[in-house]
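The structure's right below; bear with me while I get my questions together.
Only one protein chain is missing from this complex, and each of the others stays in its spot.
The letters A and B name the chains in turn, as written, and every chain counts its residues from 1.
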Amino acid sequence: MSGSPTAEWPLWEVFVRPGRGLSHVHAGSLHAADAEMALGNARDLYTRRGEGVSIWVVASTDIHASSPDEKDSLFDPAADKPYRHPTFYTASEGVPNL
Amino acid sequence: MTPQLVSATAPNGADHAAVPSSRQADMADMADMAEYLLWLGDDALVSAQRLGEWITNAPELEEDVALGNIGLDQLGQARALLSYAGELLGRNEDELAYFRDDVDFRCTHLVSLPRGDFADAVVRLLLVGAYSEQLYAALTTSADERLAGIAAKAIKEVRYHVEHAAGWAVRLGDGTDESHRRMQDALNRAWPYLDELFDPHPLTDHLDGIAVDPATLKEPALQRITAVLDEATLTVPATQRVAGGGRDGRPSEHLGPMLAVMQVLARAHPGASW
């Protein structure tokens, strides 16, 4: 029989730095009993084709994320500040090096 | 089969009487060199073949991927070593892998033991890995540049294999009662075969500066192994060694059946390409 399901290994999020000069990027997740195993598994799972030069693993439960419910209050206020973007300023059009 | 080509002794038959003595020495060196490459290549190939049996059988899917990676590293080492041996013997890697009988293989008994449970896999990876780690580290300075190059690539791979095995040895040794018992049992099963890896052999004397005297690897390898076993709360077995003889054409009983499976298709179509 398949036996009683044992406690599942916890989930880890994997971030891979694809090359020097680049940030770590979320690659996916995996299961591992401890951080050392998570690093090894991440290496075998997400860098089999030389996709990375560095790996971070973070226990999924340690990630704190913004909630979609707060999306409006977190991100909408930034939408009405066009003066933060260079394209807002038209007076300098045609003037060199500006 | 031409077993005399892979004999450990220099060819000295009547055919060679006409050969100038310096060439005779070269040929003797070549045969010795090929023989040594078979030691290493066959250990790697047979280890890879056993790991291949693990794929789809690992205790967790992530470990299927990990064991696959280790097996692929070992297979890569085997191919580099057997290709080199093959060039010296006038045969290619596949002729050496698929068309030699078990008595023509030169692997140690430890690598050909049956697959066993996951504890057996971990123990074997640790013991063979600790030996290989010392071996390839020493061979990076071999006077034979091609072998030194193969060793330089292999040492990086083997260090990772030992780390992987050590991690598991500690988790299982210091895990549950059952895992501790299984690890200790597996260790007891494998331990009598460990000494063969370090047996001195006249061949390495013939290849002074090129090959490594296995006996010199024993102390550092054992240090590494016992450090891991300590952390894993496992006991070094007090068992006696068994006879061995893998390097001299006296293979374990398990090698024949393994090769029967490995070679069955290639031998059914001699001369075919794949």
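One rule holds for everything that comes next: a residue touches a chain if its C-beta (ideal position, glycine included) is under 8 Å from a C-beta of that chain, and two chains touch if they have at least 3 such contacts.
We adopt the following convention: contacts and distances are computed from a predicted model.
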**Asked** One chain of this complex is not shown here; going by its UniProt record, which of these names is it: "Xanthine dehydrogenase family protein molybdopterin-binding subunit", "Multiple sugar transport system permease protein", "1,2-phenylacetyl-CoA epoxidase subunit A" or "Amino acid/amide ABC transporter membrane protein 2 (HAAT family)"?
**Response** "1,2-phenylacetyl-CoA epoxidase subunit A"
**Request:** In the full assembly, spell out which visible chains the left-out chain is touching.
**Result:** A, B
**Prompt:** Of B:47, B:69 or B:112, which one is in contact with the hidden chain?
**Reply:** B:69
**Message:** From the list B:29, B:87 or B:174, pick the residue that touches the absent chain.
**Reply:** B:174
**Residue in contact with the excluded chain [from B:33, B:78, B:162 or B:255]** = B:78
**Option from B:29, B:94 or B:185 whose C-beta touches the chain left out** = B:94
**Asked** Going by the touch rule given at the top, which residues of chain A touch the chain that is not shown?
**Response** 1-3, 5-9, 11, 13, 28-31, 33-34, 37, 45, 48-49, 60-65, 67-68
**Asked** Can you list where chain B touches the absent chain?
**Response** 45, 49, 52-53, 55-65, 68-69, 71-72, 75-76, 78-79, 82, 93-94, 97-98, 117-118, 170-172, 174-176, 178-179, 182, 261-262, 264-266, 269, 271-274
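In this text, only the chains that are shown with their structure count from here on.
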**Intercentroid distance (Cα basis), chain B paired with chain A, Å** = 42
**Complete:** Within the complex, chain A is touched by chain B residues 60, 62, 65-66, 68-69, 163-164, 167, 171
**Message:** Going by the contact rule set out above, which residues of chain A touch chain B in the complex?
**Reply:** 9, 30-34, 36-37, 40-41, 44-45, 48
